[in-house]
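All protein chains of the complex are present and in place, except for one that has been dropped.
So that you can tell them apart, the chains are marked A and B in the order they are listed, and the count of residues begins at 1 in each.
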Amino acid sequence: MRGWRLERRIDQPLASRILVPVLAIVAGLLFGAVVLAIGGHSVTEAYEAMWESSFGTGPGLEQTLIRATPLLLTGLAVGVALRMNIWNIGAEGQMAMGAIGATFVAFHLSGLSALPLLVLMFLGGAIAAGIWALVAAIPRALIGLNEIITTLFLNYIALLFLSALINGPWKDPSVVGFAYSKPLPAQSELPFIGDTKVTIGVFIALAAAAVIWWLLDRTRAGFSLQIAGGNVRAAQYLKIGIARRILFVLLISGALAGIAGVIQLGTASGRLQDGLTANYGYIGILVAFLARTRIPLTVVVALLYAALLTGGTALQSTGIPSSIAQIVQAAIIIFVLAGQVLGSYRLVRPLRGSAQPPPSEPAVAGGAR
Amino acid sequence: MNFWVDALSTGVVLGTPLAFAALGELIAERAGVINLGVEGMMLVGAVVGFAVGIHTGSIFLAMCAGALAGSALALVHAAMTIGLRVNQIVMGLTLTVLGTGLSSYIGADYGNEPFKHHLSAIDVPLLSKIPWLGEILFQQDILVYVAIVTVLVAGLIINRTRQGLSLRGVGEAPAAADAAGIPVFAVRYVAVWLGGLLAGLGGAYLSVVYTRSWSNELTAGRGWIAIALVIFASWRPLLVLPGALLFGFIEALNFQLQAKNVSIPSQYLSMMPYVFTLVVLAIVWTRQRSRNWGMPQALGTPYEREGRS
Partner (left out) sequence: MVADSNTELAGTTVGRGGELGSALALSAVGITKSFDGKFANEGVDFDLRGGEIHALLGENGAGKTTLISVLCGQYRADSGEVLIDGVAHRFSSPREALKAGIGVVHQDLRQITRFTVIENVVLGSSQRVGREAAERIREIADGLGFDLDPGAIVSSLSVGERQQLEIVKLLYRGSRVLILDEPTAVLAPAQSEQLFRALRRLADEGKAVVFVSHRLREVTETADVVTVLRHGRVVAHRPVAGAEPHELAALMVGDDSAPPLQVTPGSPGEPVVTLQGAKCGEGRRALHGVDLTIRRGEIVGVAGVSGNGQVELAETVAGIRRLDSGKRSDSAEQIAFIPEDRLATGLVGSMSIAENLAFRRYDRAPMSTPVWLRRGRLRAWADQLIERFAVPTNRPQLPVAALSGGGLQRVIIAREISESPELLVAAQPTRGLDVVSAASVRSQIVAARDNGAGVLMVSEDLDELIELSDRIVVMLGGRIVGEMDRGAASRAELGRQMTGVGTAGATA
């Protein structure tokens, strides 16, 4: 095997790019099957239940869409920042701040009718979350303070703040044992689509995806963002301001996560509560990375992940532990990640050594031309 | 005054799993690998430790099993991030998901069983008679002392031995360490493995010693706190102890306050260490580059020997 090497390749053929993730998903499902078998559970029963509850039936599909909504938004949030090589680990906290902001608006402007109230709630949530993201963006832009650390910590703080609010000034006094906020005004509820349980949040998320795609792919600003994220020196040479763009990107990122938080309010029976964020902020990081920050792929990955989440909760009624869904999720991700790395290499045969002159690449003085 | 002594004493107990997990993460990060899967590893350690404890009745075996379980998960992290050079952040998060799922799956049958064996407190002769301090620090179970000693020993090793120097070198500049003849990949693998080992140990402590039961929410985010603790301690091993004590104390304080129905929102108290850390970081960040402490400069970046510029 002497001389055979793994060489990085620039362009992965389309066939490979599709095949590898599909194989990875299959591998993950197989892994889950093995775990199920070891635990003495029926593989077919488990997977059938998961499929039924996520894609196979109407109500199941609704649940999947409900979960896909915040995932798409946080996936977009993290993905936008990742385009500039910035890791926004703080989507979870930004979601929380978004929900807090919207709740604040709802409580204080409860006299408004539905449409203006909802618009202002979204605005409030996006702004609150955006500002929260700026708290991490500013030190990053000014002194290069690692944003992974700052956004992570801001998560803890934001979630604690949310808890403090619903246990404190916003606590519903009639509820004992659990902590809920007082109910939000009725008109703040997001309307449903038809007679499904899915709110128009889905459309908002898709619209956000379209806007972000347009922003990144079709505007001058997005183009310059790509340059700034791709090569700092090239950006400097072209006089593209880096600091400004760091702030801009994280602001948008935070706002997107904030919108996810506002939409989540609707799913929590119109109240602010602990667990509202349900780790969607962290999963969003996975979604964005798996989708390589490509927008259409982010939609697909968010949907698939949501299906796994839905399938998991549905298992509870079958007696099969719902945790198998988490195991499958993790296994699939691990295989996809491995596939991403391995797929970017190819096997190259050894070079034949020669006594002849090297291939005609004279770059230095005296070379034959 | 008993109130404070109780809180501090409980704080020491609550801080023990944090100290273990944070020390483990610190070791991995000093080698340059960030592991966001600590929560998953603690959970796996907790459930496996608990199961082994139930079946064997031995606390010692339970702790060992838990530690090994955590380290097994860490090996996955090591293989993927060091061997395949997969992104460390994403891999760590995935392992948290995996650990949460696995622990829940394994623990499905153990939800109602209490662990009957009690790890008794050890009174350190003489020292436990010191008023207040004696009750807080010297009347604890053996694992508390193990934690303290482990951290101190680790600090000694990291700062004063050549193995520790190699570890730190790998985390600061793997190219320089490689050129000096240090096996960079091996060091990283061992560091990450140790991280998982200690995280698993911390988790096992929670299930086997502290609550003597298993539930899905057992760790309640302590793994994440451990990650924060490493940063709070500025990656200095000796600071892990006061840091763990602080976080443990705050948690204990919150329990006590709630038990007394005090309406001070405990969350603001819990926030303080994080806010404090952020402020300190912002002040110190630019100057830490020239000091012998701070974030390892190669943290998060995979190493490739034939990387050509």
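Criterion: a contact is a pair of C-beta atoms (placed from the backbone, for glycine too) under 8 Å apart; a residue touches a chain by one contact, two chains touch by 3 or more.
Being a predicted model, the structure only gives us computed values, none of them experimental.
Undergrad: Which listed residue, B:75, B:180 or B:220, touches the chain dropped from view?
TA: B:180
Undergrad: For the chain left out of this view, which of A:19, A:238 or A:342 touches it?
TA: Only one of A:19, A:238 or A:342 touches the chain omitted from view, namely A:238.
Undergrad: Among A:108, A:197 or A:218, exactly one should touch the missing chain; which is it?
TA: Candidates A:108, A:197 or A:218; residue touching the omitted chain: A:218.
Undergrad: For chain B, which residues touch the unseen chain?
TA: 160-162, 165-166, 168-169, 172-173, 175-183, 289-292, 294, 297, 305-306, 308-309
Undergrad: Using the document's contact rule, name the residues of chain A that touch the chain not shown here.
TA: Within chain A, the residues that touch the unshown chain are 3, 7, 10-11, 217-224, 226-227, 230-231, 233-234, 237-238, 350-351, 353-355, 357-369.
In the analysis below, only the chains that are shown with their structure count from here on.
Undergrad: Round to the nearest whole Å and give the separation of the Cα centres of chain A and chain B.
TA: Spacing between the chain centres: roughly 27 Å.
Undergrad: Under the definition above, what is the set of chain B residues touching chain A in their complex?
TA: Going by the criterion above, the answer is residues 34, 76, 80, 84-87, 89-91, 93-98, 100-105, 108, 224, 227-228, 231, 263, 265, 267-268, 270-271, 274-275, 277-278, 281-282, 285-286, 295, 300.
Undergrad: What does chain A use to touch chain B in their complex?
TA: 35, 39, 87, 89, 139, 143-146, 148-150, 152-154, 156-157, 160-161, 163-164, 167-168, 282, 285-286, 289, 321-327, 329-331, 333-334, 337-338, 340-342
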